[in-house]
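Other chains dropped; remaining ones untouched in position.
Chains: A, B and C, in written order; residue numbering restarts at 1 for each.
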Amino acid sequence: MATHRLEPTLWYNALGSFPPVLHCADGDTVITETIDAIGYDRDGVARAQRPNPTNGPIHVEGAEPGDALRVEILRMTPTRDTGWTFDVLAANVVDPEAVRSLPPPQRVTWLIDRQASTVRLENPPAGLEHFVLPLEPMIGCFGVAPRGGQAFSNATSAENGGNMDYRGFGPGTTVWFPVAVPGALFSLGDCHAVQGDGEIVGTGIETTFEVEVRLSIEKGRKLVWPRGETATDIFSVGNARPLDQALQHATTDMLNWLTSDYGLSATAASHLMGQVVRYDVGNVFDPAYTMVCRIAKKWLPARRTARP
Amino acid sequence: MATHRLEPTLWYNALGSFPPVLHCADGDTVITETIDAIGYDRDGVARAQRPNPTNGPIHVEGAEPGDALRVEILRMTPTRDTGWTFDVLAANVVDPEAVRSLPPPQRVTWLIDRQASTVRLENPPAGLEHFVLPLEPMIGCFGVAPRGGQAFSNATSAENGGNMDYRGFGPGTTVWFPVAVPGALFSLGDCHAVQGDGEIVGTGIETTFEVEVRLSIEKGRKLVWPRGETATDIFSVGNARPLDQALQHATTDMLNWLTSDYGLSATAASHLMGQVVRYDVGNVFDPAYTMVCRIAKKWLPARRTARP
Amino acid sequence: MATHRLEPTLWYNALGSFPPVLHCADGDTVITETIDAIGYDRDGVARAQRPNPTNGPIHVEGAEPGDALRVEILRMTPTRDTGWTFDVLAANVVDPEAVRSLPPPQRVTWLIDRQASTVRLENPPAGLEHFVLPLEPMIGCFGVAPRGGQAFSNATSAENGGNMDYRGFGPGTTVWFPVAVPGALFSLGDCHAVQGDGEIVGTGIETTFEVEVRLSIEKGRKLVWPRGETATDIFSVGNARPLDQALQHATTDMLNWLTSDYGLSATAASHLMGQVVRYDVGNVFDPAYTMVCRIAKKWLPARRTARP
């Protein structure tokens, strides 16, 4: 169970079967510093191209198609005193007629107080003078290489993960990705200091972090979509457009999870989901949208299988 | 500020310009017993047709097109010891290929313990023997007559409200509807003991309640979509398909709300929404889906206007 | 088989159970002059409100829920020398980012040469000096009262028809609507001199016509969606958003039509549809979009039933 420090010298802008920049073993921990969504590092130096340059890929020895890669997000430490966002709602999240009156988007700076763990606008407009947000770090873009020789831009997402921009992907969360190629080829980047649901201004508060993750293999788990677990909940992730289809993917995956791992019949799983399910909206800005189907663990029966 | 007791003898299955069954004044309170989604009353007697028979319409004196009808949900007291649900996910919330393996939906009974304020399945399947839910009452279907001589089935929703099936519509919540006809013509029904997001089995736990609401007029408010407020949040509601469009409606409405009532520029409102907005999924079972755009009141600047 | 001349003095802007303005018998013919989409008549006099004021409703004696109303479009004679359109693509048919650069829509005049049966812009912009279109009359909005006490704006469409804006609804076409209320309550209006697919500028060339239709009842036909027939094709119509769902409705209806009336198995119908189906796009401007699923009659087996 080694700990690796990954210091990238090149960054990809897609998740695919690119040459790995690090090899690690099942259960190893990786510590790495991410750069921001347009490639600036902790010192404000441009290091890579947009969109969403990611650290990786990391080859996890022994991971094979059909396995799941378990990613425990152990720590996210901010490494810069500033972040940035766009300053206006994205055209695709408002009514088409309302686009006419949106101002053109500009990039603006936020100040990150790493002692206080807060974030605020450098130059707040009227009404937001006291708008100070608690730091809530999250990974915007992470995942594994997709199947079939494919490679997807870090500006979108699919079965293999990608730019899901879900607030739930913060420290303490464990995520599983479906391994589609030998070694899984895991990458991560595009971390946010804070972000509302949907990433509806086209960004979270984009900044740099030191991220620590533990990477493990669960053999033969045969996932279709990413899954996750927090202290209180389990969740399935669907990535597609329209949001309806993302919801269908996430809902179907949760149904399959409850029936395969928790021993529920389709009817029992439906009862549970019908009355306690929660949906969270990830990215609704990119080509594929993200919908999360979540259930509090307190409602779950004991797992029939040993697997999480 | 009178209190009226509405004891319906007929129920409509649509929101429209039907003859009012009650007239009340601005600020009056109405107490009424709802029947369930297929028309059974507290005693299990069939009183009305499906879908979602509603109590009303109630004519609020002085309400005119362009006003808002404010509905304060003061109390929801369950009046029956049983509720019912369908027992399997709806076909439209899973992947199309997954529909092939869904069993046909059956109606099943839940037991409501009105002392303990809990709900559980009468005959729980394996794994749900200990599945006991706290009672969380909500109004599934309510709203006002739509504009232009229209009338919409209680099986769907639109600008005028309707079958939104949002968990947030419970006691303590205030809702505003856009008045489109003189008197507003407010109706309510289809109350649930509990419901997960999306009403994804096609029902909440369907039962009967005594509901108490206060109805008030806010002149000239010119709403487009329903809005609401809880102890902690304000929210805008969009009703449409696909869910993406419902989200666009709700997001645009929140943008308009923040700029018109809270004095924020489009940019300031975008900053606020971009980093703190939450989306909640209402109904994703009916012809129109419901998406809620919600913001915690703690982030809001002081209102520029006197209106809530 | 009488012929009626309907000269309206009031126009509704919705399809619903409004008091009929004409009663006719099964098989009767109705001749009526339509006004344009914003209520101007042949003489340019404002007679009614927008949107899409319709002539009707017409009560067809003997029509009952579960029957089909057959509407034969016998003739459409233009009655005015001008029509009008909007002059820019609608916001919802272009990419959201492209809306920013669309000019605000203006109404412009087209000249209708009733002798030559052609249409051209009154003031053509550069490049369209020779843009002269053949007159291709069509009914934009027609249908029957919907079920369940509902009424839908003439700005949208549903199972009962409405503002479908399909080019195929011209002289020579026969259309069937599902009767949902006694007498069917048929209305028509919003006729166009020409229109491209989708009505993507938000209008066809809006003008006035004298329209002649024959109205007949087909007992117990139990339609769900409008259907049509031309000299060469049969077609099913789906009205919904997104366009994907409209396509699902139309496709499902065609499958049902082929299996119930033409004696094909689901497999045989699928073979036929899979290799020869054509989709036509109706309205993609209104709340509900229209998709048409069409099959050339030359591919059809003999009808098993006597019904068209």
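Note that contacts are C-beta pairs under 8 Å (C-beta built on N, C-alpha and C of every residue); 3 or more make two chains touch, one makes a residue touch a chain.
This structure is a prediction, so every number in the text was calculated from the model and none was measured.
K.L.:
How many copies of the chain make up the whole complex, given that 3 are shown?
P.N.:
The whole assembly in this structure file has 4 copies of the sequence.
Keep in mind that, in the parts below, only the chains that are shown with their structure count from here on.
K.L.:
What rotation angle superposes the Cα atoms of chain B onto chain C, in degrees to the nearest 5?
P.N.:
C-alpha superposition angle, chain B on chain C: 180 degrees.
K.L.:
If you list every residue number at the chain A and chain B contact, are more than half found on both copies (same) or fewer than half (different)?
P.N.:
Result for this pair: same.
K.L.:
Looking across all chain pairs, point out the one with the most C-beta pairs in contact.
P.N.:
A-B
K.L.:
So the centre of each chain is just the mean of its C-alpha atoms; given that, what is the distance between chain A and chain C in Å?
P.N.:
Measuring from centre to centre gives 47 Å for this pair.
K.L.:
How big is the gap, in whole Å, between where the Cα atoms of chain B centre and where those of chain C centre?
P.N.:
34
K.L.:
What whole-Å value do you get for the distance between chain A and chain B if each is reduced to the mean of its CA atoms?
P.N.:
Whole-Å distance between the two chain centres: 32.
K.L.:
For chain B, jot down the residues that touch at least 2 other chains.
P.N.:
If we look for residues of chain B contacting two or more partner chains, we find 241-242.
K.L.:
Once bound in the complex, which stretches of chain B touch chain A?
P.N.:
Going through chain B, the ones touching chain A are 85-89, 92-96, 98, 101-103, 108, 121, 124-128, 131, 133, 194-201, 203-205, 241-244, 247-249, 251-252, 255, 262-268, 270-281, 284, 289, 299, 301.
K.L.:
Which residues of chain C touch chain B once you look at their complex with the stated criterion?
P.N.:
These residues of chain C touch chain B: 12-14, 16, 18, 148-153, 240-242, 245, 287.
K.L.:
Touching residues of chain C toward chain A in the complex: what are they?
P.N.:
Residues 90-92, 96-97, 99-100, 102, 104, 242 of chain C touch chain A in their complex.
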